[in-house]
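For this view, one protein chain was removed and the others were kept in their places.
For chain A:
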Amino acid sequence: MALNGGDEDFEWEPPTEAELKVIQAQRERQDKISKLMGNYLLKGYKMLGDCCDVCGTILLQDRQQKNYCVSCQELDSDIDKDNPALNAQAALSQARERQLAAQSPATSLEAELNSGSSGGGGGLTNVTVPQPRPEHCEGAAAGGRASLLPPPVPPPPTSPAAPVVMAPARPTVCPQPATLAPVLQEAEDAILTKLRWATTQLQSSASLEASIQLCSLISSCANSLRSLKELGQ
């Protein structure tokens, strides 16, 4: 920021669009943290002079002298539910998304062929793929987001006398064993890695709160593994 226009060392330039988006996202997160902190202050929590070692947020303390980090224990848990390493549902969602992403080029190709062949007056039944609805898809899984399913192809107007051309075999949502196995294996490896890490942490943990969280992580990992095994069978 220029000081009376005379200092060139601090010339200010407006942020780029990308930077603005990052700033906006950071601000929204900070707004959430502030709102939560305000609620807790009104409930009688004490604002301490210390901050969290993990995220740097100012710590609160309840009446029982227990420290509480709003960011780690409330906001980050909303994001952790999308992490497949911590949440079985997220792992399943990621697996399904990958499988559908792998099948989507074949589906769109068939749709295009059908559209071409029915140009003479035929009609198409709706080739919309019934989309499985992931339970927790906000925030995107860590493994990357597959391109989304193709938009539903609207049936073109048909004349009453035109024969209806049935679409070829409707793409099924049932995954093929060949495409699913590597995905499942990958998810299983990730979960096992996290399980090992959690076990190591639990052995060295001295905090009650951290131990409880690690135990819940281990049980989540176990459930995820069970689900993956059931899916693989």
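Going forward, contacts are C-beta pairs under 8 Å (C-beta built on N, C-alpha and C of every residue); 3 or more make two chains touch, one makes a residue touch a chain; residues count from 1.
Assume contacts and distances are computed from a predicted model.
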item	value
Per UniProt record, name of the chain withheld from view ["cysteine desulfurase", "Thioredoxin", "Bardet-Biedl syndrome 10" or "V-type proton ATPase subunit F"]	"Bardet-Biedl syndrome 10"
Options A:Ile58, A:Leu75 or A:Leu192, residue touching the unrepresented chain	A:Ile58
Residue among A:Lys35, A:Lys66, A:Arg196 or A:Lys229 touching the omitted chain	A:Lys35
Touching residues on chain A - with respect to the absent chain	1-5, 10-13, 15, 23, 27, 30-31, 33-35, 37-39, 41-42, 44-51, 56-58
